[in-house]
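Heads up, the thing below is written out as structure tokens.
Other chains dropped; remaining ones untouched in position.
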Amino acid sequence: MFEYKTRVRVRYAETDQMNVVYHGVYAQYFEVARVESIRSLGVSYKEMETSGTIMPIVELHCKYLRPAHYDDLLTVKTILKELPTNYKIEFYHEIYNESGKLLTTGKVVLFFLNAITKEKTTMPPTLKDKMAIFFQ
Amino acid sequence: MFEYKTRVRVRYAETDQMNVVYHGVYAQYFEVARVESIRSLGVSYKEMETSGTIMPIVELHCKYLRPAHYDDLLTVKTILKELPTNYKIEFYHEIYNESGKLLTTGKVVLFFLNAITKEKTTMPPTLKDKMAIFFQ
Amino acid sequence: MFEYKTRVRVRYAETDQMNVVYHGVYAQYFEVARVESIRSLGVSYKEMETSGTIMPIVELHCKYLRPAHYDDLLTVKTILKELPTNYKIEFYHEIYNESGKLLTTGKVVLFFLNAITKEKTTMPPTLKDKMAIFFQ
């Protein structure tokens, strides 16, 4: 299993008039967490794209247990339970506030696609080699 | 069953560098569609809030089948399969492009809460009376 | 002078915890208004881009006189005071609420660039021909 924690500070722009983070914003928190999790392995998603592999999101699932508030310093956990063997990768996310309360859980499913042909492909070896260590 | 269709035009701001609508933006399209669906019954969500009932989102589920693109005039369908009997309401959504292709499906679960006490409540009678007609 | 009015409904996502529209969101309202103003002339900004002319924003100026609120049906006016003679175009915007109160004024400066070379160019003839009528 691969796990990584990132910090995200809630922006004023991300709140709504219910005084909480707008539910659609969590997609961005998950995005930041995924990208930072692979950066922690020395891999840049930006470079993956320019090297020819894009990762469009095909599913997003969120459960909002407790609201996040303005200026909260959130901890966003990224969890990869299985090393992908085909064109699909599933990330799980958990968001905690500074008191350690679990606020949100999420699951994001992405495909590996060839940036040019848009055909399904598999995880680039540069990433797979780094990830594989966590699944031995 | 209650069904309603709304139109939403994709903004440039909503695209990302993959030349598609960013996946987190769909939460907003679903929001617009829900609000317009109840407005079609003569009920304003804004007034519901000022009358003391708020509806926080507790779950969001999206499947992205095909991408939406800049300037697409999307049709967002809102479907209520069951009239809620307690504090919970489940909306289903489908998004189609101008060629009638299904791009996205979604499910959004909301609670009815008392705006002051934040305690669970039920659908306000003003809305329930209008909705009930579709479930006879 | 060319003037055009568009309607935009404020989304919940666009409010912040001050119970008003977040100030950065107005850039999107102005965008929608510009695009609809040229669509009213039979010209699609999307097609302009695919035909090889992009219009990046180089300046944005907003004055917030009164706040816009959730669910407000705003009227966004787009004003072109002068027909551009070079690579630069300046749009003025005014946003009114349903009571006719002026909420926001704005000015947005854009360049005409060749989509491939990114070099400065001028307004495409398809748009200029339609615009010119308003400046005779």
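Per-chain residue numbering starts at 1, and chain names A, B and C are given in the order in which the chains are listed.
The working rule: a residue touches a chain if its C-beta (ideal position, glycine included) is under 8 Å from a C-beta of that chain, and two chains touch if they have at least 3 such contacts.
Everything numeric in this text was worked out from a predicted model, so none of it was measured.
Asks: If you can see 3 copies, how many does the complete assembly in this structure contain?
Replies: 4
As a convention for this text, only the chains that are shown with their structure count from here on.
Asks: For copies subunit B and subunit C, work out whether under half or over half of the interface numbers are shared, and give different or same accordingly.
Replies: Comparing the two copies, subunit B and subunit C contact each other through largely the same residue numbers, since over half are shared.
Asks: Approximately how many whole Å separate the CA-defined centres of subunit A and subunit C?
Replies: Comparing mean C-alpha positions, subunit C is 34 Å from subunit A.
Asks: So what's the Cα centroid distance for subunit A and subunit B, whole Å?
Replies: 25
Asks: I'd like the Å distance between the centres of subunit B and subunit C, where a centre is the mean of that chain's Cα atoms.
Replies: Using C-alpha averages as centres, the distance is 28 Å.
Asks: Among all residues of subunit B, which ones touch two or more of the remaining chains?
Replies: If we look for residues of subunit B contacting two or more partner chains, we find 27-28, 31.
Asks: So in the complex, which bits of subunit B are touching subunit A?
Replies: 18, 20, 22-28, 31, 54, 56-64, 67
Asks: Spell out the part of subunit C that touches subunit B in their complex, as residue ranges.
Replies: 9, 11-13, 27-28, 31-32, 35, 44-46, 70-71
Asks: Residues of subunit A touching subunit C in their complex?
Replies: 12-13, 15-17, 19, 22, 24, 70
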